[in-house]
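This part shows chain A:
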Amino acid sequence: MPRCLLRLPFAALLAATIALGGVSPSAAQKAYDPGASDTTIKIGNLMPYSGPASAYAIVGRIEQAYFRMVNDQGGINGRRIEFISYDDAYSPAKAVEQTRRLVERDEVLLVFSAMGTPSNAAIQKYLDAKKVPQLFAATGATRFGDPANFPWTMGWQPPYQTEGRVYAKYIMATKPDAKIAVLYQNDDLGKDLLKGLRDGLGAKAAMIVAEDSYEIGEPTIDSHVLRLKASGADVFISITTPKFAAQAIRTAARIEWRPLYVQTLVSASIGAVISVAGFDNAQGLVSAAYNKDAADPQWRDDPGMQRFHAFLDAYAPDVNRTDNSAVYGYGAAQCLVEVLRRAGDNLTRANIMKQAAALQGYAPDTLLPGITVDTSASDFHPIERLRMMRFSGDRWELFGEVIGGELDK
Partner candidate 1 sequence: MSALLTVTDLRAYYGQVQALHGLQFEMKEGSMTTLLGANGAGKTTTLRAICAMVRSTGSIQFAGTPLLGRSTEAIVKLGIAHVPQGRGTFTSMTVEENLQLGAITRKDKEIASDIERMYAHFPVLKQRHTQQAGTLSGGEQQMLAVARALMLRPRLMLLDEPSFGLAPLVVRDLFRILGKINREDKVSILVVEQNAQLALELADHAYVIETGRIVMSGTATDIASNEDIRKSYLGY
Partner candidate 2 sequence: MSALQDSVTRAPAVAAVPKGNIALGYLTSTMVVILLFAVPLFAKNFVIFQMTIWLIYAIAILALNILTGGSGQFSLGQSAFYALGAYTSAILMEHFGVNYVLTLPVAGALCFAFGFLFGLPALRLSGIYLALATFALATAMPQILKLGVFEHWTGGVQGLVVTKPDAPFGLPISQDVWLYYFTLVISIVIYVFAVNLLKSRTGRAMMAIRDNEIAASAMGVNVSLYKTLAFGISAGTTGVAGGLGAIAVQFVAPDGYTIQLAIALFLGMVVGGVGWLPGSLVGSAFIVFVPNLAEEVSKGLSGAVFGAILIVVIFLVPHGSRQVAYKIQDIVRKIRK
């Protein structure tokens, strides 16, 4: 823990020290909501362990393992974390049922890192009515950072729209007369990111000369790539999940289409996408990132990533660590632990939200240098900054400044 603090900006360090040091005075005034007690903190979670989206369930397994590690190290302020994770099969109806079970039967203190836009959207209203925190929802849809309407809901990762704006900024700065072709997955990820891109381009949205969407049921997306190439675009933005991202990278290389290739961060993982598509095919790819890549050799000596790997060795040795879901789960879990630590003995749901909305400059082990978690009473998007990077050799090379794509409300 102290080693980790060294990397924090000074202000955050100060805040963290106060929070940690403040344990003894507040001990006099212990306060609990359902799910918290002197000995345990119950945390609920939803994951698609079954069904078509089960690939993402790895996040839940990592979070479970992370909390086990925290418990082994003495818990949070002496309390054990009881992590209750249910399968929602990525179905909104099931998500509501399981959330009610978590809240009404298991009486969890909060729901943490529920996976996916549909599930989170389905449970948002219920949790809001019950005043149960919906913390660090595992989706980049913008609606999960809206404190005015949903004061109990907070996302975590950079909103998809933010990412879209970051690419818009980058393209306008480097290729002001670009002709852009966009391939996007026909779901919330694709549509939100595309919206961010369009908003970011603003008056120059006409730069987008071709858009093509695909459904996740399609075996291959070759024909989409062909069609986009035929549009004559010189910038290609691939808003795709891993399988389709790798297909597009490979197909574009095979048909010798060499535009400025922008790959969205959800599929920028070296281990899970780039290496599978082939390093040769991926040279020059551009993406944005907020997490370190577990398979990127440049982080081999990074203390944060060393802790990450040590954690995996000890608590989740069978997990494929190149899957960027592992990095994601680790970072989100670490961030939640930080919030709970700061909440001290005041484990009321209101205080949890207050603490979650007061993170400034906090950096979990897995975030890129210069990227931090920042929230406030009016900012429920914890991570809103990204760094551009270009693929070269066998690694991503970061370039340029940290780009903020804060959404204008």
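In this text, a residue touches a chain if its C-beta (ideal position, glycine included) is under 8 Å from a C-beta of that chain, and two chains touch if they have at least 3 such contacts; residues count from 1.
A quick word on the picks: all candidates are chains of the complex that A comes from, given by their letters.
This is a predicted model, so every value here is computed, not measured.
*Asks:* Pick the candidate touching chain A in this complex: 1 or 2?
*Replies:* Looking at every copy, the candidate touching chain A is 2.
*Asks:* If we count contacts the way the header does, which residues on chain A are in touch with candidate 2 in the complex?
*Replies:* Those in contact with candidate 2 are residues 49-52, 54, 57, 60-61, 85-87, 89-94, 96-97, 100-101, 103-105, 117-118, 121-122, 124-126, 141, 143, 186-188, 191, 215, 217.
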